[in-house]
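Heads up: the structure comes next, in structure tokens.
Omission of a single protein chain aside, the complex is shown with its protein chains in their original locations.
Note that the chains take the letters A, B and C in the order they are written out, and that residue 1 is the start of every chain.
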Amino acid sequence: MIIRSLETALEAIHDGAVLAVPREQSGVAMAATRALIRRGVGRLHLVALPTSTLQADLLIGAGAVATLETSAVSLGELGPAPSFTAAIKAGTIVMKDATCPAIYAALQAAEKGIPFMPLRGLIGSDLLAHRPEWRVIDNPFGTNDPVVLLPAIKPDVALFHAPMADAQGNVWIGRQRDLSTLAHAAERTIVTVERLHDGNLLDDPVLAAGTLPGFYIEAVALAPRGAWPLPLPDHYPADTAHLAEYAKMAATAAGFDKYLMNHVYEQRAA
Amino acid sequence: MIIRSLETALEAIHDGAVLAVPREQSGVAMAATRALIRRGVGRLHLVALPTSTLQADLLIGAGAVATLETSAVSLGELGPAPSFTAAIKAGTIVMKDATCPAIYAALQAAEKGIPFMPLRGLIGSDLLAHRPEWRVIDNPFGTNDPVVLLPAIKPDVALFHAPMADAQGNVWIGRQRDLSTLAHAAERTIVTVERLHDGNLLDDPVLAAGTLPGFYIEAVALAPRGAWPLPLPDHYPADTAHLAEYAKMAATAAGFDKYLMNHVYEQRAA
Amino acid sequence: MSGPFRDEELLAAHVADLIGDVRHVAVGNASPIPATAALLARARGKGRPYVSLLGSRRHTFFTDGGVELFDCAGQGRIDVFFLSGGQIDGEANINLVSIGDHDKPTARFPGSFGSGYLYYVVPKVILFRTEHSRRTLVPKVDFISAPGASDPNVYRTGGPICLITNRCLFDFDRASRRFRLASLHPGHSLDEVIEHTGFDFDQPDAVPITKAPDAATLRLLREVVAPEVAEVYPQFAAHVFGFTRAA
Partner (left out) sequence: MSGPFRDEELLAAHVADLIGDVRHVAVGNASPIPATAALLARARGKGRPYVSLLGSRRHTFFTDGGVELFDCAGQGRIDVFFLSGGQIDGEANINLVSIGDHDKPTARFPGSFGSGYLYYVVPKVILFRTEHSRRTLVPKVDFISAPGASDPNVYRTGGPICLITNRCLFDFDRASRRFRLASLHPGHSLDEVIEHTGFDFDQPDAVPITKAPDAATLRLLREVVAPEVAEVYPQFAAHVFGFTRAA
């Protein structure tokens, strides 16, 4: 059965997994993220397509992340991401800095089964200088034209939140096609959804246009308001008051622990 | 005004243009194709993503094509494409044989603004042997691992048929995402549609998921049953009786001319 | 061919067996018997394997354009695919392009479709050519749309496993790059196969007969599969199964 409990659905995310997650606008599985922290997941190689906000910061603060690969982590208008900033300065995580289209390109390379994808830009940047795994070749179709090649990123698991899924595991993602890239690139994909849709999403051509086929999906778990306190586009806005509270509490280690206690661990009883 | 008459919309397709068109399943602008033939368009470099049926055959038979770049042309269950086959045997068109994912990759390279895209396969084939513009490099991330690089194909114009568009030029393409690849890759895009949609397709998240933004569109022309006699998925099936008639008539030069007279030129009066 | 079934039914039933227990079978252009076989496998498997049937609205889950089939194969998510050839040679090279000089051919086929890629990356490619003759099964193809085997350093996660014709089934051995006769269809002989095959092939001491489809299989084919095949191959479904869709 593809529809599972949240905890069962998350079993595929093992310690040390390469876990790929989307940007805030695409639908972040925050309820699942809290469940992972409660379970004590560790040593994640977190890939955020192409940026992250609260999700990365919370996982880092909880000690769940060994390596982070993304283009930026912040709390947007609420300022820097406190756990991320502290971890980088303390050297407790390995940071693989990228630029947005490089993360897209590397995941699209995995999606297409090609070993690498070229990308313009990057030449002369320290992003490139700090990435020995990125190669520069002379464009075979040009002359003295250096171009960067990015190796494919193949996540073990992709995890995200979407408006709805059906019993076949088809997931309606609408315009959030980053979620399709993630699912195609990853070995396994776990999705939380606001609600279950009666019938088959692929039967209606209008809904099908925004549907990620169940073929790619390992498990779906029901998680109403599962992106909270982050927004779910076209469904609910961010809970900015809560995010401001997080920004304030996470500024100190003690405050972060209290946040975990109040907003992550307390849910264990729920 | 983005909504134009069919003839005005097609003005951007000049003689000698690199014209990109989709496979039969994605929505072929047949009414527009007939209008182009009536106008006497010539010397086209036709790129079919990744295959074609009646559209390429009709254009070739009408003498409008100088170069054809695609993976296959046939009439499906109705057999070989007669004008295509005759033109190849007579040497009157330049044929650039490809394999389907190579056409996708080359157009996606243009879509992404990268000079080339790698593709697995092809090594040891005569497709590769006949394409000096395709390069083989040793994969920089492997050892003694040859991989083919395909240069980007940048069409001057993309032309296709879709179910509907709005006054802003937004086009509803549903699942037919090949049309999005074509529009992104091409300099200009011309679309014919079954009908106009009241309101803005991007306003409704469900419709927006299947919408190609008007930003990419040069002109939209209304052409009800504009894919006829080919099918428009989820709207109408192929007119197989007519296609069978075409297959029969196009088997001879005289028959093809008669077909043009009966089914292409006669519409001039309409 | 003898028996209370048609050639196409024998072939489809046998191909369904060859498909085996896999997750995803994809069927490309102009492949009515493989489509029938894949749908038969799915009917037997009660929903497994997934079948992606090019041109079908019902049997396709793709929502990311035509490239999704190829991306899917690149991800290792297509287990079985079918290819044919205007010519097929003894090394399993296939020719979907032309006969004679490439620049001045005497015959032209539609083109290579996805073969130049899928033949390399789909683990089980089943070659299919109903016309078994020295015209189609040749010593060496005039144009290689895709080669049957590759040098060891060439990235290749897939390739041909067998060739099925209207006379027999050949297995393909990737190491020796040779076909081996696996079974003769009922009513066909070894001599006949040798006479009509343009390439050398290996053969066992005793050649088995291709298993005829049982009654349950024939019933599934005619009652469940035929209407589904008719969606994409109406002429084939009418011809083989006498099935005509309601207008």
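Heads up, the rule we're going with is that a contact is a pair of C-beta atoms (placed from the backbone, for glycine too) under 8 Å apart; a residue touches a chain by one contact, two chains touch by 3 or more.
Predicted model only: the values in this text are computed from it and were never measured.
*Asks:* Omitted chain: which shown chains does it touch?
*Replies:* Contacts of the omitted chain with visible chains: A, B.
*Asks:* Of A:Ala12, A:Leu127, A:Ala167 or A:Ala251, which residue touches the hidden chain?
*Replies:* If we include the chain that is not displayed, A:Leu127 is the one touching it.
*Asks:* Could you tell which one of A:Met30, A:Ala62 or A:Ala102 touches the chain left off the display?
*Replies:* A:Ala102
*Asks:* For a quick check of understanding: of B:Gly42, B:Gly113 or B:Pro146, which residue touches the chain that isn't displayed?
*Replies:* Checking the options B:Gly42, B:Gly113 or B:Pro146, the one contacting the hidden chain is B:Gly113.
*Asks:* Across the whole complex, list the residues on chain B that are touched by the chain not included here.
*Replies:* 110-114, 170, 180, 184-185, 202, 208-209, 211-216
*Asks:* Taking the full complex into account, what residues of chain A touch the chain not shown?
*Replies:* So the residues of chain A touching the unseen chain are 23, 25-26, 49-51, 70-74, 76-77, 80-81, 84-85, 88-89, 91, 97-102, 104, 108, 119-130, 144-147, 175-178, 180-181, 233-234, 240.
Quick note on the criterion: only the chains that are shown with their structure count from here on.
*Asks:* Quick check on this structure: which chain has its C-alpha centroid closest to the centroid of all protein C-alpha atoms?
*Replies:* B
*Asks:* I'd like the Å distance between the centres of chain A and chain C, where a centre is the mean of that chain's Cα atoms.
*Replies:* One centre to the other, that is 40 Å.
*Asks:* Between chain B and chain C, what is the separation of their C-alpha centroids in Å?
*Replies:* 28
*Asks:* Take the average of all CA coordinates in chain A, do the same for chain B, and state the distance between these two points in whole angstrom.
*Replies:* 36
*Asks:* Quick one: which residues in chain A touch 2 or more of the other chains?
*Replies:* Residue numbers touching two or more other chains: 112-114, 208-209.
*Asks:* Multi-chain contacts in chain C: which residues touch at least two other chains?
*Replies:* Residues 62-64, 70, 74, 121 of chain C each touch two or more of the other chains.
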